[in-house]
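Data first, discussion second: the structure below is written as structure tokens.
Certain chains of the assembly are absent from this excerpt, and the rest are unmoved.
Letters A and B name the chains as they come in the text, with residue numbers starting at 1 for each one.
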Amino acid sequence: MIKVEALIRPQKLEDVKSALADLGIKGMTVTEVRGAGKQKGYTQHYRGAEYTVNLLQKVKVEIVVKDEDAHALAKAIAEAARTGEVGDGKIFLIPVAEVIRIRTGEEGDIAIS
Amino acid sequence: MTKQPLRTITTTTLVSLLAALSVNAYAQGSAPPPAKIDTGDTAWMLTSSALVLLMTPALALFYGGMVRAKNILNMLMKSFIAMSVVTVLWVIVGYSLAFAQGTPFIGGLSWLGLKGVGLDPQATYAATFPHQAHMVYQLMFAIITPALISGAIAERMKFSTYVVFIAIWSIVVYTPLAHMVWGLEGTKGFLAEKGALDFAGGTVVHISSGISALVMVILLGKRKDTSDSRPHNLPMTLIGTGLLWFGWFGFNGGSASASNGLAASAFVVTHIAAATAALSWVIVEWIAYKKPTALGFASGAVAGLVAITPASGYVGTTAALIIGAVVSPVCFNAIKLKSKLGYDDTLDVFGVHGVGGTLGALLTGLLCSKAINSTGADASATQFGIQALGAGVAIGYSAIMTFIIGSVLKVTMGLRVTEEDEIVGLDLSEHGEAGYAEVGSGEEGHSAFGGVH
């Protein structure tokens, strides 16, 4: 199996969720993260002290799927999350050796179906 | 207290002396003696002024809790800045335009720069306490009124334009309305003359801001992204509600301009209406959605406070129960209009202040009684008509003037931040700050997300 790990803009999460729903995918895990990259940050002032914030708010979406579905899923997420501006994010595909469903103890593809 | 009579008696005869002694000195002479300060009235007016000032930070919290975290500072600042802008204007010109002798529609310039507004009582407005206390008390009202509008235009209006807007609005909309309703020096204000009752600002404060809010919202257009615009911090909204309630005792109670039975009455009905309206909102919601919400309580409390405001010096406790019970279902439904009609009144300023204020103004005509306040009126169709006139004038005048001011600002300075700035949030884009700089429990508390230069 593959973990599709997408780093997207927070405001694109709703669109990604819709795209996933269209694909019939329900299971996912979402984390609030901060990202740096080409996108430029912001300057803040506090009583004259200047701070540059270059770690910007992003959302990480993780979805484990069967190997064969991973690439299509990644493509779909990319499309849904795209604005075309720098900072849209990345998608990583990471191999997963095994999956267990806690509730039932089931392992393998069935555990994520 | 006893100085006046003693001083004046030294030259008179026994007889007039007796008469003079029996009531007060100026009854005898021709020239009115200087009015005397009553320490209790002064204490209450100063306390009330402080309470009303506190309402603006309270409003900031009430509103602030309802916006998204990325806009929290901008929301707070839109209230706080009114404390500065309106104060400076009021001292220079606003108080004079609102309260000095002038025409039925606007005050004159005799009190410009507070000239002649001193520490002695002033017969018309401050018979028993320093004139400046009246000035500062009224200033607190002038501050909060434009700040009320900020809830409607939240999360998208440019801060610079907003500052200019409230400055102009305060002079062009607020001071004439205040004069029409409360101007009594020399020529009475037009609505005061007609007998329109507005004890503490149903028309002047709530209708004017509520209607102007609606106009601005239409000029501004909707926010770009409202897919999730849930309140980021409802406890903050509830703190604000508690402080507003507390401050409103000064808002309505102080409007008696004395520490007397009328002040107590206004205090009591204010409390009852707030309590009842909060309860009735919660009940309506419980029925409609099966859950009583904290935001519903807060909304109801404020709606009740708004609605009782014009009535507070003219109605008794039973009327307060009625006003409280009625206003919440009305505002609850008024809020639904926005999804139907498609305007984006972010925090429902029109639905609560515009509608609640109008309702309160009208109900005053149906519930007022001279038994509470002999200078008021008894409920009657006529009085209802007068109240409707007052509300109508406030609605019409605010709507037209705000439309003009807003339109001019739209083509000159621009009303909205850019779409990108809106998405990033107004705190960062407009103020270069973050409301909450740190994520995490603070147990080791280091913010991972910034670097100093």
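Simple rule for what comes next: a contact is a pair of C-beta atoms (placed from the backbone, for glycine too) under 8 Å apart; a residue touches a chain by one contact, two chains touch by 3 or more.
Values in this document were obtained by computation on a predicted structure and should not be read as measured data.
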Overall stoichiometry - one representative per chain kind is placed in view: A x3, B x3
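Just so we're on the same page, only the chains that are shown with their structure count from here on.
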Whole-Å separation of chain centres (CA-atom averages), chain A against chain B: 47
In the complex with chain B, residue positions of chain A that touch it: 11, 14, 32, 34, 42-46, 49-55
Residue ranges of chain B touching chain A (in the complex, touch as defined): 225, 227-228, 423-424, 428, 432-434, 439, 448-453
